[in-house]
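Of the protein chains in this complex, one is absent; all others appear in place.
Naming follows writing order (A, B and C), and every chain is counted from residue 1.
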Amino acid sequence: MHDRESSSLAHGEHPPHLQHHFSDEQQQLDSDKLGMWLFLVSEILLFGGLFCVYANYRAHHPEVFIYAHRYLDTTLGGINTVVLICSSFTMAWAVRAAQLGQRRALVTLLALTLLAGLTFLGIKSVEYEAKWKHGLLWGTHYRPVAEEPAAPGSASGGAAPTAAAPTPAPAPTPASVPAATGAQSSGAGQPLRQGGQWIVEHSLIPRAAQGPAGLASGLAASQPVEPGQIVEQPKNVQVFFAVYFAMTGLHAIHVIAGMVVIAIMLLLALRGRFDDGYYTPVDLTGLFWHLVDVIWIFLFPLLYLIR
Amino acid sequence: MSDTPIDVRNADGQAAGRAAPDNYLTHARGFRSWAFTLDHKRIGVMYLVSLLFFFFLGGMLAMLIRAELVEPGMQIVSKSRYNELFTLHGAIMIFLVVIPGIPVALGNFVLPLMLGARDVAFPKLNLASYYLYVAGALFMLAAIAFGGVDTGWTFYTPYSTTTNTNVVPVVFGVFILGFSSIFTGLNFIVTIHKLRPPGMNWFRMPLFLWSLYATAIIQVLATPVLGITLLLLIVERAFHIGIFDSALGGDPVLFQHFFWFYSHPAVYIMILPAMGVISEVIPTFSRKHIFGYGAIAASSIAIAVLSFLVWGHHMFVSGQSDLGNMIFSAFTFAVAIPSAVKVFNWLATMYKGSIALQTPMLYALSFLFLFGIGGMTGLFLATLSTDVHLHDTYFVVAHFHYVIMGGTMIAFFAGLHYWWPKMTGRMYSERLGALSAWLVFIGFNLTFFPQFVMGAHGMPRRYADYPAQFEPYHLLSSIGAFLMAAAFFLMAGYLLHALRRGRPAPPNPWGSATLEWQCASPPPYDNFAVTPQAGDPYDLERLRYDAARGWYDPDEDAKSAGGAGGAA
Amino acid sequence: MTAMQPIAQLLGGLPLAQEGSTFWMPSEASTGARAVDLAFYFVLWVSVFFFILIVGLMLLFVIRYRRRPGRLTAEHAPRHNLALELTWTIIPVILTAAMFAIGFRTYLDEVTPPANAYEIKVHAQKWKWSFEYPNGYIDSDLHVPLNEPVLLVMDSVDVIHSFYVPDFRVKKDIVPGRFSRLWFQATQLGEHRVFCSQYCGTGHSDMLSKVVVQQPGDFAKWLQTAAAQYASMSPAQAGADLYQRLGCVQCHSTDGSPGLGPTYKDMYGRQVKLADGSAVVADENYVRESILDPQAQVVAGFQPVMPTFKGRMTDQQIGWIIEYLKTLSSGQQAAPPAAPPASPSAGQSASPPSNPPANPQTGTGR
Partner (left out) sequence: MMTEGMQAAAESPSGEPSARTVHGARAHVSSLRELAAVLAALLALTALTVAAARVDLGSWNLFIALGIASVKVLLVVLFFMHLRYDRPFHGIVFLAAILFVMLFVGLVLVDTSAYQSNLIPGYAPALEESEAPQQPAPAAQQPGSAPAPSQPPSGAQ
C-alpha cells in the first residue's frame, strides 16, 4: 500500500506544484493533508483488526499470554521502542527543517530517521531469529527447543536466558526438563515434548465427543499422571506466537514501507526538490512514519509487558 | 469505445447547443491517451466498460447455475464444479460489479461535474484505483483459469483453509480490490470537502453526492478490516498461523465477526449510491422538487453509521452468543428506519408531479417495487426466531438478490440510462429502453420470488442438488433467469447501437437542475470554462422545455436563486 | 456418481412431510414451530400492508400525475412537512420494535432446553451425520420419541456444518472446537428431513438425513434392538451394515465405479499405487491406518479429503469392516499374511500400538 502512498504524494513533485484542478496552494495543501489523514484512518482500522484478535485471545486465554510473553525479550523490545521514538523525533524535526527550507538539516535528519528504521529492523530480525531457533513459532511450528540451560553465545543475545529454559519463571528448574521428557533426551535442537501436552493430545479427540465435562475430567486427571513434568504449560501457547508474529510482522512491513518513502524523500531533498514553499511530501511522509511509531507504542506494552 | 464517430457527428450537437468544440472523448486520441488519462470522466468510462464486462461474466455463470438447477440431479456440471460456479458468480458480482458499481463508474464521471469541480482531488490516485481494480480482477480470473475456488464468496474458515482449490489468488485479488475501493472513497471525501466551488454549500449538494459521501465513509472505515481479514486468511493458508483455524486452536466464529464487520457495511456501500441515483431520477422525471431533502441526506449518513452496528445478524445461528444475537437484532431493526424514510420521501416527491415514464424513471419505479420487497424481507431475517428457520436457505438468497440486484443494479441501470446522453453525447431508443426495462422487471420477479417460497419451505442455499419437492420452484426461477438475460442482451444491443447511430444528445435532455447538465454533452475536457453558479439542485420549476430545440433551458426571468434548498 | 443416488437412498422412501404445509411454511412438527410461524406471519402481514400501500400510491401517482399535454409542469406542493415525516419515521419505529420483541421472546424459548431433555450426541463430518444415543449406539438417522424434549449436543470434526430440520424450524451451526446445543420437541409422528445448511464442500447437498419420530414405547424398543443387532450378525454382515451406517458408501462404491474415494471392489489384498508413487498391499494394517489416519497414504488419483474416524470407530468395528472388504475382494487369498487374519475378537488384540483404543460403545475414551 506504500507505493500507492508515494503515488498520492507524488503529485506536485514537479513544479509548478499547483495542479490544474486546484484553485490555490491552500486548497491543494488542505486536500493533501486530509487525504493523508484519511489514509491513516484506514491504516488504523487495518491494525485495528489485529488488535481485535489480540484482545480476543488475551481476554479469554490470559494464562497463555502470561506464560508465553516470557519468551519475548523485554530489553530488545524496549530498545526498539526508544529507537522508534527517536526516529519519530528526527522525522518531526526533518519536517520543521523542510518548512524552514534548511536543506542540509533536512537531508541529515531524513538520513538519521532512515538509519533508526534500519536499526529497528535489525533488532527485530535478531528477535525473530531467536524465536525461530527456539521453535517458538505459530501453529504446528510451535516446537519449543530444549537447550543446555547455559547455552552461551546464542545468537538470541539477550533472549538466551529466557528462551533457553522454555519453562516459566515459577516453573520447575531446568534440571527437571530432562526428567519431564524422560526417554527422548532433550538435546539441543530436539523438540521438547511437554507431558502436559501429550496427555491432552491423546485424551482430546476421543473425549471431545463427550463434552467439556468429559474433557475437563481428563485435564484434571492429567496432573497426577506423571509428577514432575511441566504442568504449567497451558494449552494453545502457539496462539500467542501467531498473534505476536502477525502484529509485529505487519508492523515491520509498514516500517519497511515508511523507509522506502523516506528514502524517496531523501533523494528528492538531495535533488533540491523542496523549499520553504513546497514540502508537502515530507510533511505527509512524516505523518505516516509517526503512525508507524504510534502503532508500536501500543504493541510494546501489549506484547512484551504482560503481567 | 474511445474513437467512435461520435466526435464527427458531435458538430451538430454543438450547432444545436452549448457543446464545447472538443469534448473529453475527442480531446486526445489513441490508446495511451486513455491508459494514462487523469481525467475523471475517462476513468469513469473505463470503469464502466470493465464493470459491464464482469457483469456479463458473472451473469453467464449465473445462467450456468440456473441451467444446472432446472431439475434435480446433476446434468451439466459436477458437484464440485457447481460449487466453483456459485463461488465465482458471488465473488465476481459482489467484488467486481456491485461494490465498486455505481461510485466508480457513475460517481467518477458525475461527482466533479455535479460539484462544479474540474476533477477529483487526486487524479493520479484515481487512476491508480482503476489499475488496482484491474489487477484484482486479473487475480480472480487467474483463479478461474487455474481451476477455480469453491469456498463461497464468504471464505468461511475452516473450510477455506482446508479446501484444496486455490483460494489464495481470489482472496489476494479481493484484498487488492479492497484498496482500490479505499482510495476511491478517500478521493471522494476529499473532493467533496475541499473542491466545492464558492456557492456550493453542503445543502446545495445533490443527494447523489450525499450518498456518495456516506458511501465513502464506509469504504474508508470498513474496507481495511476486510483487508486484514483476508491477509490473515492468506497467512492462514500459506503458513497455517492458526488464528481463524480451529484445528490450530483458532476461532472460526471470530473470522465471521471480522468478515461481516466489513461485509455488512459493504451492503450499504452497494445500496447507498443506488438510493442517491433514485433521488436524482425521481425529481427530474416528476418535474418536482425533491421532498424532504434534509431527511434524505441525513438518513444517508445515519445508514452509514448504523451499518457498522449490525454485522452480527449474519451470525444468528453461527454460534454467536444469545446476547450478541439480541444486540445485533435490535440494531438491525434500527437501520431499517432510515431506508423506510427515504422510500416515503420519494413517493411524496412524485405526489402532484408531472411524471414522465422515460426509461430511467421506469427503472427507478421498478427499484421502488423490488427494493421494497428486498427491504421488507429483510425484516424476516432481522427477527431472531424466524431467521433461525430462514437462515442459509433460498429465502436469504432471494432477499439479497432483491436488494443487490433489484436495488443496486436496477438503480445502476437507471443511472446509466439517465447519464448516458451526458457520457456519450448520444440518445438511445426510448421504445427499446422501456421494453427492456419491463422485461428485466418481469424476468427478475419470476426468477427470485419463487426462491422466497422454496426457502421458507427449507431449501438450503448452495445445494448442487435438491429433493424433487422443490423442482417446480427451481424451474420457474430458471425460466425467469433466462428471460432476464435476454432483456440484458437487448439493452446491450440498443445502447451499442446508440453509440454509433444515436441522435446527438442536447446538454440537458431530461431537464435536470444539477450542474452536470449545464455543460455540453459530452462534457468538455476541463468540465467548466467558468465555474457554474450553484443553486438549489432540485429547483426544477425554473427549467422550461424548449420544444423548438428539444431540450430544457433555464428560463432566465424565472431563475430564482434557489437558495431555499428545502434543507437545513 | 449420479447425484440422485444418495438422495434417493436417504430420502427415497421418505414421504415428504407435506401434510399440513401451507403456501409459505412446511408443516409444524414441533412445539416451537407454532411460535415461529406466528412471528413469521406477523412480519409478513405488516410487510404486505406497507408494500401494497407504497406500490399502490406509486401506481396511483404515476396514473394521476402522468405527464400529458395539459400537465407539462408539476403543481406546487410543499418541499417538506415535518409532521408527515415524523409520522412515517415513528410508525416504522414502533412496528419494528414490536417485531424485535416478538422475535426475541420466541427465540429465547427456542434456545433454552428444558432440564429433563433426552440427550443425543450428533457428530457432523464431511458429509454425513451420525447420531450417538446414550447407550453408545450410533445411527445415521435420528430417531426421537414423540412429545418428549430432545437435546442435541453436536460437534464437528472437520469444517462448519449446520443441523437444520425445516419441519421443526430449528437450525444450528456446528463449529469445530465447540459443542453446539439445539433442542426440540417433536409433535408429529413420521419422518422429517434433516439438511446440512452450512456450505461444507463437494458433498454439501448430499449431507442429508431424517428425523424419525416414534411413539416413546416404539422408540425404546427400536433403540434396544438396534444396539443389539450386531450380536446376531457375522463380522462381514456387521461390516456391511457399518459401511452403510457410517457413510462410507458416500464415497466408496462396491461395484468398481469410482467415487470421491477408491472403490472397495477387489481392493483388499491388492497392490495399490499411492499418490507419492510408491505402492503398498491393501492389507489389514493399511486399511486400519486409512481409517484412523486417512491422509497418511492416499491412493494415487484421489484427493486427501477423507475425514479421520479416530475415536469414532472401535477396533472391533474396524475389524468388521475389514471382514466386509474381504468378501468384496475375489483374490484376497493373494494377500501376503503380513497381518494375522483379523476376526472381530482378534481385532482387539491385534491392534498395533499405532492407535489409541477408543471405544464409543462403552464410552471409555470419549
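Criterion: a contact is a pair of C-beta atoms (placed from the backbone, for glycine too) under 8 Å apart; a residue touches a chain by one contact, two chains touch by 3 or more.
For clarity, every value in this text was computed on a predicted model and none was experimentally measured.
Among the chains on display, the ones the left-out chain touches in the entire complex are A, B, C. Looking at C:H161, C:R178 or C:K210, the residue that reaches the missing chain in the full complex is C:R178.
Interface with the hidden chain, as seen from chain B, comprises residues 193, 221, 225, 240, 242, 245-249, 251, 253-254, 257, 261, 308-309, 312, 319-324, 327.
Remark: the residues of chain A touching the chain excluded from display are 24-26, 28-30, 33-34, 37-38, 40-41, 44-45, 48-49, 51-52, 55-56, 59-64, 74, 78, 81-82, 85-86, 88-89, 91-93, 96, 99-100, 139-140, 142-143, 191, 193, 197-208, 210-222, 225-226, 234-236, 238, 276-278, 283, 286-287, 290, 293-294, 297-298, 300-302, 305-307.
If you put the missing chain back, the residues of chain C touching it would be 155, 157, 176-181, 293, 353-358, 363-366.
We adopt the following convention: only the chains that are shown with their structure count from here on.
A separation of 37 Å divides the Cα centre of chain B from that of chain C.
Averaged C-alpha coordinates give centres for chain A and chain C that are 43 Å from one another.
Mean C-alpha position of chain A lies 39 Å from that of chain B. Shown for chain A are the residues in touch with two or more other chains, of which there are none. For chain B, residues that reach two or more other chains under the stated contact definition are 251. Those residues of chain A that touch chain B in the complex are listed here as 1, 4, 7-8, 10-11, 19-22, 27, 30-31, 34-35, 38-39, 41-50, 52-53, 56, 138-141, 235-236, 238-239, 242-243, 245-246, 250. Residue ranges on chain C touching chain B, taken from their complex, read 2-4, 7, 11, 16, 18, 21, 23-26, 35-36, 39-40, 43-44, 46-47, 50-51, 54-55, 57-58, 61-62, 65-67, 71-81, 84-85, 88-89, 92-93, 96-97, 99-100, 102-104, 106-108, 110-111, 158-160, 162, 164, 166-167, 169-173, 175-178, 180, 193, 195-206, 303-305. Every residue of chain B that touches chain A in the complex is listed here, in rising order: 117-125, 128, 132, 179, 182-183, 186-187, 189-190, 193-195, 220-225, 227-229, 231-232, 235, 239-243, 245, 248-251, 254, 257-258, 526.
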